[in-house]
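Here the complex is missing one protein chain, while the rest keep their positions.
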Amino acid sequence: MDVMPKWADVVLVPLISLIIAALLSALLILAIGESPVAALKLMIEGTLLRSSGWGYMLYYTTNFIFTGLAVSVAFHAALFNIGGEGQAMMGGLGVALVCLFIPWPHWSFAIIGASLGAAVFGMIWAGLPAYLQAKRGSHIVITTIMFNFIAAGVLNFFLVGALKPKGSMDPATANFPASTHLPTFEDMASLMGFEKMFRAAPANVSFFLALVACVLVWFLIWRTPLGYEIRAMGKSEPAARYAGIGSVKIIMVAMMISGALSGMMAINTTQGESERLILNFTEGAGFIGIAVALMGRSHPLGVLLAALLFGFLYQGGAELALWTKIPRELIVVIQALVILFTGALSLMVRGPLERLFLSLRQRG
Amino acid sequence: MDFLTLLQVLDSSLRLATPLLLACLAGLFSERAGIFDIGLEGKMLAAAFLSAAIAATTGSVWLGLLAGIGASLLLSAIHGLASITLRGDQIISGVAINFLAAGLTVVISQDWFGQGGRTPPLLSGGRFEPLSLPGAVPAKEISQAGPFMQLYSELFSGHSLLVYVALLMVPLTWFVLYKTRFGLRLRAVGENPAAVDTAGISVVGLRYAAVCICGILCGIAGAYMATALQAGFVKDMSAGRGFIALAALIFAKWRPWYALGACLLFGFFFAVDNRFQNILLPAWAMSGVLLALGCGLFAYVRNKTLLDRIVLGGLGLGLAIVATLITLSNLSAGLDSMIKIPVVFIQSLPYVLTVVVLAGFVGKAIPPRSGGVAYVKEK
Partner (left out) sequence: MVFQHFKLVENFTVLENIVLGAESGAFLAPSLRKARAELAELAAEYELNVDPDAVIEEIGVGMQQRVEILKALYRRANILILDEPTGVLTPTEADQLFRILGRLREEGKTIILITHKLREIMDITDTVSVMRRGEMTATVKTSQTSPENLAELMVGRKVLLRVDKAPAQPKQHVLEITDLNVVDDAGVTRLTDVSLSLRAGEILGIAGVAGNGQSELLEVLGGYQSATGSVKVNGAALDLTGADSDGQSRRANGIAHVPEDRQREGLIMDFTAWENAVFGYHRDPAHQSNRFFMDNAAIKAATAAKMQRFDVRPPNPNLTAQNFSGGNQQKIVLAREIERNPDLLLIGQPTRGVDIGAIEFIHQQIVALRDQGKAILLVSVELDEILSLSDRVAVMFDGQIMGERDPAKTNEKELGLLMAGVTGEASS
C-alpha cells in the first residue's frame, strides 16, 4: 500500500527539504552576522519587485529549466547524468559554429539552426558515455564527470586557437553577426509599447524555448511509447527485459535526449546573452540542474517551479553579494543542502512523514 | 632536456602527486568497503580551508592539520550517515558534499578574513617547510654535484613532511588491507556484505570505519594543499583533484601500489604541463599516430553491431579527419615541421585515460562488487 498519498510524496517532501535547507541557511547567515530576514527582504526587492530583477531571474531560470529537464529525463531511465556542464559546453560550440559560419537572414532562422547545432553537439557528448555504459558497463557517473573536464579542455582549445579572431587576446570567439542576435525581454517589451522594462536584463526569447521544451518533455515521457519504455526501464530492468524493451537502446536514447537538452542551454547563454562563445559560460548550471531535477521530482512542472526558485536564489544571491557581506557562494550552500535533503537524506524527511501518515490513518 | 631538468620535473611531479595520492588512498578505503565517494573533492577543499584558517590564526601548522582533518571527518560523517544509516543515494550525497564544501568555505572564509574568499598567506610557522635529508646538497650547489647526489638532493630530499607521510601511506595501506584482519573484513564487506554479515561481523561498523579513514586521509590531502603546496587557501583550490584522484583510483584498479603509480603518472602530466608549454612533434608523427588510431578503430568494429560501428567508427572517422587536416595544413611547410601539442591535450590526458580504462580497453576495471549499494539485512 502507498503509505503516503501521492500529493504528499510529490509536494511535501521537497517542500520540507527546502524549509530545512532554508533554516540551515538562515543559521549560516546569522553566524556571519547578517539578518536572515533582512537578507530575504533584499533578495525579494532585488528580484521580484523590479522588472530588471525578473529579467535576470528568468535568464537564469531558462538555463536551469534546460539542465533540470536534462537531468530529469535521464533520471526517468534511472541514469544519473552529471555531465550537464560538459554537454552544455559542447552545445555552445555547436551554437558558435552555426552562428559564425552560416549566414542567417533573421534570428528566427538562426535560432532553429543554432538549436539543432546545440542539440546535436550535446547529444554526441552525452551519447559517448551512454554508449560506454550500455555496451561496456562503464559507470555513467564517472564517465560523465570525466567528459565534463574533457569538454572544458576542448572548449579551451577552440577558444584560444581555431575560433579566436586574429589579434584578440580574449579566449573567445568573434561576436556573432547581428542577424543572429535574439531579442531580449527589453526588446520585446519595447515592441509592445512598454519602454524602460527589463532594462539591460539578459532574459531573451530562449525562455519561451525552455517553456516549449517543458511541454515537449512532458509529452515525451508520459504520452509516447518511447517515454513509456524509458520509465519502465527506469523502474524495473527485469520487467523491461520481460517486455522486450532493449536496455541498450533506452540508455542511449534517454542520455542523448538529456544531452540535447543540456546543449540547448547554450542558446540562452551564448546566442542570447553574450552573443559570442566564451570560456566558462555554463557557470555551474549543469550542476544546479541536478538540484532542480531532484526538487522538481523529475516532472517538467516541478522542474519549472524549482528552476524559478533557483533563478530567484541566483539573482537574489547576486543582490546580496552587492549590498551585504554575504558572498554569492551562499547560493551554492543552499543548492547543496537542497540536494542533500531531497536526494541523499530523503529518508530523514520521508521516514517521519510516513510514520505521521500511518498514525493518522490508524487513528482515523 | 638534461638530467637536472628531468629531475626537477620529477621532483615537481612528486609534490603535485601527493594530494592526489592521499585522496586516492582515501577513496580506496571507502570504495573497497563498498561506499562510493564522489565527495573527495569537497572534503579536500574543506580541509584545505580549515587548516589554512587555523594555521593563519594560531600560527601552528600542526593545529591546522588537525583542524583540516576535523573538517574532512565532519563531511565524511554526513556521507556515512546518508549512505550507511539512511541508505540514501551515495552519488547524490557525494555531489551535495562537494557543493557544500565549495559554498561554505567561501562564505566562512569571507566572513572570517574578509579577503574575498581566501585566507591570509601563511608565514613560516604556519607552513610545512621542505625537509632536507641528511647529506643533501643545497639548491645553489646542485648543478655541480654528481648525478647520484643530484638524484638524492633534488628528488628525494627537500620535500615537506606530508609528502613523505603520503609515500609511507602506500605500504601502510597495503599492509592494513592485505595483512590484517581488519583489512580482510573491509575488503570482504565491499565484495559481499552478506558473507560478512553471516560471519557475525558488523557491516555498518566496518563501513563507518572505512568512511572515517577516508575522512582522515582526505583531511591530510587538503591540509597539504593549503599549508605545503601553496601558502593559504584560495577559492576552489582543489581544482578537480578529487575527481582526478577518483580517476587514478579506477586506473589503479583499486590497489595501493598501482595507485601510487597512477598518481605519480598524473602528477607527472601536471608537472609537464606547468613546466613545458611547448612540446613539439613532427607533423607526420602526429597525423600518423592519429591515423593509426582511427584505422585501428575501423578494424575493431568490422564485425560488430550497427551501434558499435556508428559510435566507434565515427570516432575513428573523426581522428582520421584531424590527421588529414594536420597533413594538409603542413604540406607547404613540409611534413617534418614541428607542431606544438596543444596544452589542453596534456591537461586532458588524465581524464581521457580514465575513460579508456573504464571502457575496458586496458583490461577490465572491476569495482568492488557491492559498491554503491546500501546493505539491507535479509530477514
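All chains are identified by letter, namely A and B, in their written order; residue positions are counted from 1 within each chain.
Just so we're on the same page, contacts are C-beta pairs under 8 Å (C-beta built on N, C-alpha and C of every residue); 3 or more make two chains touch, one makes a residue touch a chain.
All values reported here derive from a predicted model rather than from experimental measurement.
**Student:** Omitted chain: which shown chains does it touch?
**Tutor:** So, spelled out: the chain left out of view touches A, B.
**Student:** For a quick check of understanding: of B:His79, B:Arg127 or B:Arg187, which residue touches the chain that isn't displayed?
**Tutor:** Answering carefully, the residue with contact to the hidden chain is B:Arg187.
**Student:** Would you mind spotting which of B:Leu122, B:Val196, B:Ala223 or B:Val301 touches the chain that isn't drawn?
**Tutor:** From the options B:Leu122, B:Val196, B:Ala223 or B:Val301, the contact with the absent chain belongs to B:Val196.
**Student:** Among A:Leu23, A:Ala239, A:Leu301 or A:Leu358, single out the residue that touches the unshown chain.
**Tutor:** Result: among the candidates, A:Ala239 touches the missing chain.
**Student:** What residues on subunit A make contact with the chain left out of this view?
**Tutor:** Where subunit A meets the chain not shown: residues 1-2, 219, 222-225, 228-229, 231-232, 235-236, 238-239, 241-249.
**Student:** In terms of residues, what is the contact footprint of the unshown chain on subunit B?
**Tutor:** 178-185, 187-188, 191-192, 194-196, 198-201, 369
Note that in this section only the chains that are shown with their structure count from here on.
**Student:** Please compute the C-alpha centroid of subunit A, do the same for subunit B, then give the distance between them in whole Å.
**Tutor:** Here the centre of subunit B sits 28 Å away from the centre of subunit A.
**Student:** Can you list the residues on subunit B that touch subunit A in the complex?
**Tutor:** Of all residues in subunit B, those touching subunit A are 38, 78, 81-83, 86-93, 95-100, 102-107, 110-111, 114, 117, 235, 240, 243, 246-247, 250, 307-308, 311, 342, 344-345, 347-348, 351-352, 354-355, 358-360, 367.
**Student:** What residues of subunit A sit close enough to touch subunit B in their complex?
**Tutor:** Going by the criterion above, the answer is residues 28, 31-33, 80, 82, 127-128, 131-132, 135-139, 141-143, 145-147, 149-150, 153-154, 156-157, 161, 248, 252, 287, 290, 294, 325-327, 329-337, 339-340, 343-348.
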